[in-house]
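Every protein chain of the complex appears in place save one, which is left out.
Chain lettering (A, B, C and D) follows the sequence in which the chains are written, and residue indices restart at 1 in each chain.
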Amino acid sequence: PAPWANAAEAPIKVGIATDLTGPIAYAGNADANVAKMVIKEINAAGGLLGRPLELYIEDTASNESVAVGNVRKLIQRDKVDMVLGGITSSMRNAIKDPIVARGKTLYIYPQLYEGKECTPYLFCTGPTPAQQCDEFIPWLIKNGGKKFALPSANYVWPHTLNVYARKVIEANGGEVVFEEYYPLDQVDFSATVNRIISNKVDVVFNTVIPPGVGPFFKQLYEAGFLKNGGRLACVYYDENTLNINQAAEIEGLASCLDYFKVLTKENPFDAKIQAAYEKDFPGNFLFAAGSAATGTYRGLKLWEAAVKEAGKVDRDSVAAALDHAKIAEGPGGPAEMVPGKRHCKMKMYTAVAKAGSYEIVGRSNGLVDPKEC
Amino acid sequence: MPEFLDIKHLDAGYGRSQVLFDVTLGIPWRGGVAVLGRNGAGKTTLMKTIVGELPAWKGEVAFDGRDISRRATQERVRAGIGYVPQEHSVFARLSVRDNLAVGSLASSKADAVDHVLTIFPKLGQRLDQPAGTLSGGERKMLAIGRALLGDPKLLLLDEPTEGVWIGVIEEITERLIELAKTIAVIIVEQHLDLALRVADYAYVLDRGRVALQGQAGEVRDNPELVRYLAP
Amino acid sequence: MANAFVAAFEILSFGAIIVLIVLGLGIIASMMGIFNFAQGEFVLLGAYITYLAYAKGLPIWAGMVAAPFVVGALGFVLEALIIRRFYAAPIVAMLGTYALGLIIRESVRGLIGGFYLTVPEPIGGSIDIGAMHISAWRFTIIIITLLVMAGCYLLLSRTNFGLRMRATLENPSLARASGISTPLMYGATFAFGSALAGLAGALIVPVFSLYADLGLRFLIQGFVAVMVGGVGSFIGPVAGAGVIGTLSAALPWIMAPVVADVLVFVLAIAFIKFRPQGLIAGKGV
Amino acid sequence: MLLEAAGITKIFGKLTALDGAALTVGANEFHGLIGPNGSGKSTLMKCIAGAEVPTTGKVSFVNTDITAFTPTERARAGMSLKFQITSVLPSLTLYDNILLALQAQSSLIDLLFSRTRDALHEQVMTMLTQFRLADRAFEPAAALSHGQQQWLEIAMALAGKPKLLLLDEPTGGMSLEERRVTGELLQPIKQHCSLVIVEHDLDFIRDICDRLTVLDQGKVLASGTVSEIQANKAVQEIYLRRA
Partner (left out) sequence: MPKSMGAVKQAIPAAIGGEPDVAMASSGTAKQKSTRKILPVVEGIVLVAALLAPLLLQDYLTVFATRVIILALFALSFDLVWGYAGIMSFGQALFFGSAGYGVALLARDLDITNIFLVLPAGTLIGLTFALLLGGFLLLGRHPSSVIFVSLGTLTGSYAADRLARGWYYLGGQNGIPSIAPMSLGSYEFTEGPAFYYLVLGILVVVYLLCRFLVRSQFGLALAGLRENEQRIAFFGYKAQHLKAIIFAIGGAVAGMAGSLYAFHEGFVWPNMVGVVVSTQVVLYVLFGGSGTLIGAVIGAVIVEGVSFWLSDNYRDIWPIILGVLLLLVILFRPLGLISFVLGERERVGSFGAKPKENVKENVKEDVKEKRNAP
């Protein structure tokens, strides 16, 4: 861009590797958009260390093999100073090695996930199981009941999350009636629904993901689960996922995330970024927590803070500063890295779906600890 | 007066290799015409070009006064050409019954199938058997029967009696002589006797060219004939 | 007792859905000898058209009625432009249709933004019998599936269409020599198979919601069903679909779903190995 | 006896195609198999070569019971079959078609390291020349006319140097002259090989065969030397009867 034409130093390069195509492209595109927005904002405010930021975006295509190839472009061809991205755990697993170990570059992972990622130079800016369960599950027990079912997609996030959730459920006097795993693309849940109904489960703590989750909730609804006072809970449900079912089928569904769009009503800063985002990207790709858009925002801002503090962009200096970086304002409120843990403290909100949108029903007292590493 | 089927200066072949060279022949409205020649002379190629399985490279094929050289096979067949191919002449996985049903799709006569079954009683015993499992001779009978069902005005027979039992050949010959009284029949045949009994006129192909032609009797007596039929 | 009834219904309804999806696939595979890898995308298009009608404020059933016709017409055009070139080489056909499917799928993904979108049922809610709740729409699907099956059967067995089609596949040049217009037959059959896929998509979208991989999800299951049932007839694939559908819905009732999932395929291959002609050997309709 | 097939019955669904048929062929004997269409000639040939499994019956070849042998094993024991419907390998060249038949019995090592190729070349070209196909040796077999494919198939069947050659209507689609040539080509193999040949052309059969077997409706009607058969009443009768 013109104002930087005669800047003394070369631009700082930011790499984004995310799913622009493939089944979760809606999330990846939203993340890419957020990155564009933040970078534009930083550049408009004079850049970083007097240098402009330059954004490099690569597609991970929900295909690990394509992803690794493209990430190498970022690292080896574009020589970016930092990579942010990856949405699914398997993607993070696939690309972290080329970035961190073989590529000697800083990596920020923005999505809510199962925790336990303690690789040096890999920083996580999305919520962890502790952040999503510690306050949420007691709320569910109070507002739903003690008997939990944990139907889950069969991959690492539900497995690990369930271990934690089960601990919290049992610590709070609840009971897990069953915990069961399904192939990721299972779409028929009659056996499961039957077990839920016949065991008189109070809370379905769901980690089934699309495409299964739509038919699952529908079958539950049709079997009368909600009518009989059952409560649905699903910690990745955000504004994007509301459209998977008709409003009635998920009435009362509770979710716990770091950001919901309704917060714009009470929180001016959230209103500001939400408005800025929608102005730049009026399309379908929503600024929402479940798709890592908030984590992306937070990640970039924390990194900005760290670079400012370090005064340079080499990996070790930035990592040292990022270790304890803080931002006063972000989606849903302030955030700060927990020193030595490479995970991020943030505010958490519990919300309930009512007629197709969320209503906030609970807020954390201050920042919640990720309890990782 | 133009002939019923009028072929003028026809060139045809496969891919880049030419097989027929400047073939000219005329088929009258009724009566039999034999096409003879040694293996590889181009007889089958000629038949295929007439029904349209192979495009004519050059020349003219006129049927019933109209140029048909650009028409699709099925249109030629619907216009009244019946064809019994030399190979793959039945629908192997379809039952005999269905093979006959395909033959009579276009025909309006209700008892046509019965008629065919009286000519070839053997087929009547095999109605539900897939045609691919028929014996060689039965298969030929079915192919001829199928072609007859379409009520053709011009019938092309490419070696109809290959592998057929002598007794049946006799039967077929009589039918064909009968048939040739009402429609036009072109017959490619190695059984010289049969061919020349059915046909009034004969053409002999040699390396894709018409080498000899004339009334059946003349051709038979022509001393050259043996040379054209020897390998 | 009530439980067993619900279980039976649920299993049956999933079986019916698989049958519905496999109908078109089976007809194209059996009658034309082509394993159409784009079939899932025809299902997807049917679903998408239904969604479009809904999004434009039209009644949903209008979209459902339009879907088979639109997809059928598209199938006809695609056959003439593309599929026609593949008949001689079934394996090339698999890849050609795969590429076609990829194009359609990714385009639709672009159009719907990669989201999962809900489409309501024209007949919603559940039928309550005592304490049991039965999904009204799934029930409707069972009924429609039965009707469509009967219709197809009649079409193929009582009209000459089926005969012409089988003759065409068996020996195209002889079929032409018997006066059958093979291009038209291929076009019509492919269009018919696509239309059935479109219908399936339209009917199942309320159950599974709309997303780009909707059709792909069922594709391999569909192929396996066709093989189990037996290629070469109409009834074969339908029977196969019934078996695979009910099996994959029933097994999770008695074992871990993840195991059930793999088991279905293992059983299927083993079955095909020892009965290569399929449940119903390819004869007749 | 080189080949003894006894009590061969083959039932297809409701149809009994062969009903206790028998066939014996001695060494260096040319044996004709005749009978009306559908009498079971091809089926009998297939049962002998292993293409069909007889419902009951026993086939022994060079004094070994081969009833349970696969076609491959029978071929390796020294049998070779030309099908009634020509089945050459269409996209391979004529040369390769013959070579394929010639090298069939080589060991895997020989195949891999091609030790036999030079030796085989002469044979391939000789075969092709004999059957008047040499000038087309490097064209794909699909480009042959029907009659030419028949020649090629006979050549392929001969190539394996069988002890027993089974020819099912080898002269279909050939003219009288061509048949004569075929007969001449077959004569020399009598030195080392027996032949079973199915034909409808009686003159041809008479010319080359030592003995005949007549099948009718799956049963052996008569079997014996050519003159015995010609004198046989029952045989004469079926020749008068229509199908």
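Side notes on the structure shown:
Basically, a residue touches a chain if its C-beta (ideal position, glycine included) is under 8 Å from a C-beta of that chain, and two chains touch if they have at least 3 such contacts.
The structure presented is a predicted model; accordingly, all values stated were derived computationally and were not measured.
The chain omitted from view is touched by exactly one of D:P54, D:G160 or D:G173, namely D:G160.
Contact with the undisplayed chain is limited, among D:Q84, D:Q103 or D:Q150, to D:Q103.
When the missing chain is restored to the complex, the residue among C:A8, C:L58 or C:L95 that touches it is C:L95.
Across the interface with the omitted chain, chain C contributes residues 33, 35, 82, 85-92, 94-96, 98-100, 102-103, 106-107, 110, 170, 220, 223-224, 227, 231-232, 258-259, 261-262, 265-266, 268-269, 272-273, 276.
Seen across the whole complex, the unshown chain contacts chain D at 49-51, 70-72, 75-76, 80-81, 87, 89-93, 95-96, 99-101, 103-106, 108, 110-114, 116-117, 121, 124-125, 135-140, 142-143, 156, 160. One chain of the complex is left out; on chain A, the residues touching it are 20-22, 29, 57-59, 61, 63-66, 68-70, 72-73, 75-77, 89-90, 93-94, 96-98, 101-102, 154-156, 159, 181, 183-184.
Following the convention adopted for this analysis, only the chains that are shown with their structure count from here on.
Considering the contact criterion stated above, no chain is in touch with chain B and with chain D alike. Chain centres here are means of the Cα atoms, and by that rule the chain farthest away from chain B is A. Our note on geometry: chain B versus chain C, Cα centroid distance of 43 Å, whole angstroms.
Of all residues in chain A, only 21-26, 29, 154, 180-183, 185-188, 190-194, 198, 210-211, 214-215, 218-219, 222-224, 240-241, 243-246, 283-285 touch chain C in the complex they form. Of all residues in chain D, those touching chain B in their complex are 12-13, 15, 35-39, 41-43, 84-86, 132, 143-148, 150-151, 169, 172-178, 181, 200, 202, 239-243. Contact residues on chain C toward chain A in their complex (touch as defined above): 3, 6-7, 10-11, 14, 106, 109, 113-118, 120, 125-126, 133-135, 207-209, 211-214, 217, 248-249, 252-253, 256-258, 261.
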